[in-house]
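All protein chains but one are shown in place.
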Amino acid sequence: MPTISLTTDFGTRNGFAGVMKGVIYKISPNAKIVDISHTIAPQDIREGAFALWRAYSFFPKGTVHLYVVDPGVGTKRRPLAARIGDHYFVGPDNGLLTPILEDAEHKFEKIEFFELSNPKYFLPKVSRTFHGRDIFSPIAAHLANGISLNEFGPSFFDPVRMKMTHPEKTSNGFTAHVTLIDIFGNISTDLSASALQGQTDVLFRLRGAEVNGLVETYGHRSAGDLVAVVDSEEFVEIAVVNGNAAQRLSAEVGDVVDVVFSVK
Amino acid sequence: MPTISLTTDFGTRNGFAGVMKGVIYKISPNAKIVDISHTIAPQDIREGAFALWRAYSFFPKGTVHLYVVDPGVGTKRRPLAARIGDHYFVGPDNGLLTPILEDAEHKFEKIEFFELSNPKYFLPKVSRTFHGRDIFSPIAAHLANGISLNEFGPSFFDPVRMKMTHPEKTSNGFTAHVTLIDIFGNISTDLSASALQGQTDVLFRLRGAEVNGLVETYGHRSAGDLVAVVDSEEFVEIAVVNGNAAQRLSAEVGDVVDVVFSVK
Partner (left out) sequence: MPTISLTTDFGTRNGFAGVMKGVIYKISPNAKIVDISHTIAPQDIREGAFALWRAYSFFPKGTVHLYVVDPGVGTKRRPLAARIGDHYFVGPDNGLLTPILEDAEHKFEKIEFFELSNPKYFLPKVSRTFHGRDIFSPIAAHLANGISLNEFGPSFFDPVRMKMTHPEKTSNGFTAHVTLIDIFGNISTDLSASALQGQTDVLFRLRGAEVNGLVETYGHRSAGDLVAVVDSEEFVEIAVVNGNAAQRLSAEVGDVVDVVFSVK
């Protein structure tokens, strides 16, 4: 029986995630349900996108990843189910899947999108404000039960995409970009650590501040130091030890990060 | 194997909910455990009541709903197990089940209450402060294992009831009431949206403030606007877009909400 993962901005207090699990177990009693997060910043599609992208590939093949960060609930945004590589996804068509989609395109994996239009697989009564309960949870459960994607509605080929950046090669390094700022003020970039291989010295420049070299872990520097580290997904991150880097630098998503290799 | 849902005010930091799950799995290894909430406001029976009432009917028939919001722990309040319609409930007899009970009475569903007095189904050692672990979790697990309710103790017919209000019909609308104020300051009322059917114009008056008509979603108004919406349980809610309605209006549970239909 497949695993179903949940990523939402519902919080944990009011029981909304619990209700979704009740709906899932009612349809798919043997599903294994795993919370990825229910405390994505409200309506923050970008934060949800990176949380799910970081997590999904560690789950078993065939996992159904249900996500509900859905500022457009009640409007005409499409509800979707997708297969991307060995994983399934169910949620609103709002760009949250973009980083996963880009990785899959890069690897020439199988990609299919379907619009959820067949009410046979919804709850009998669909509210205007809680599609997580009334549409997405039952679809995820039916998918876990083996119902084919094309039962849910027509396929489509133009999923909404979130704006993504990629580093550009320069004469002596890269022009990278800020991709995400987390609640601690840590600044994620689009620069893969592998791009730095073989370089002995590297300088990062962001909003006028300069950081020399990568540190192995926060523990190697003092509180308040501005440092560059490699995060657990192997991307370069700019951080302040025990502090808030984004606030100190007034950094924002999309900001340029100059990456300069030393001349030897 | 039945599902067991958990609704508590224990918080998630100290591991109390985890301990309860350990106790449950020890007795009922194949139970499926679902968290509804562990962050009900401390000792707030009303908040717990509405959270469980909103959630329970979406769970599979036969689910055991375990709730521990228990300001009376260590006093003489009865511990109970109940069957209400197709669902089971285990927790302190403190009124938390009232909204569920009223719905069941309205539908003439089967209702049975039993006092937990048979220590055979408790943990061997019962503490004075943690009945969630020592009494309620083992009872819920035994219930999931198929033990009959009447094994746990004698039946009773006078469960404690929480004060509930209901809208009263007036010449040109309803007198409704505030039932719950959530942490965001949203104001729930006892007025079902169905009571407004066929009405083209409706005015809500609460603590001197007036709201004209229902909006479909928060997104249709500007931040700071006082609005009336239909919540995901189909009741009317008064809210401030991105703000705190209860604070602005000094609203309290029990307040009257005048609902006035326009003369045509």
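Letters A and B mark the chains in the order given here, with residues in each chain numbered from 1 onward.
Rule of thumb we're sticking to: a contact is a pair of C-beta atoms (placed from the backbone, for glycine too) under 8 Å apart; a residue touches a chain by one contact, two chains touch by 3 or more.
Because the structure is predicted, anything quoted here is derived from the model rather than measured.
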Considering the whole complex, which of A:45, A:116, A:196 or A:230 touches the chain not shown? A:230
Residues on chain A facing the left-out chain by the touch rule are 3, 5, 7, 12, 32, 34-40, 51-52, 54-56, 58-60, 63, 182-183, 216-217, 219, 229-232, 234
Omitted-chain footprint on chain B covers residues 12-15, 17-19, 21-23, 25-26, 29, 33, 71, 73-75, 127-130, 133
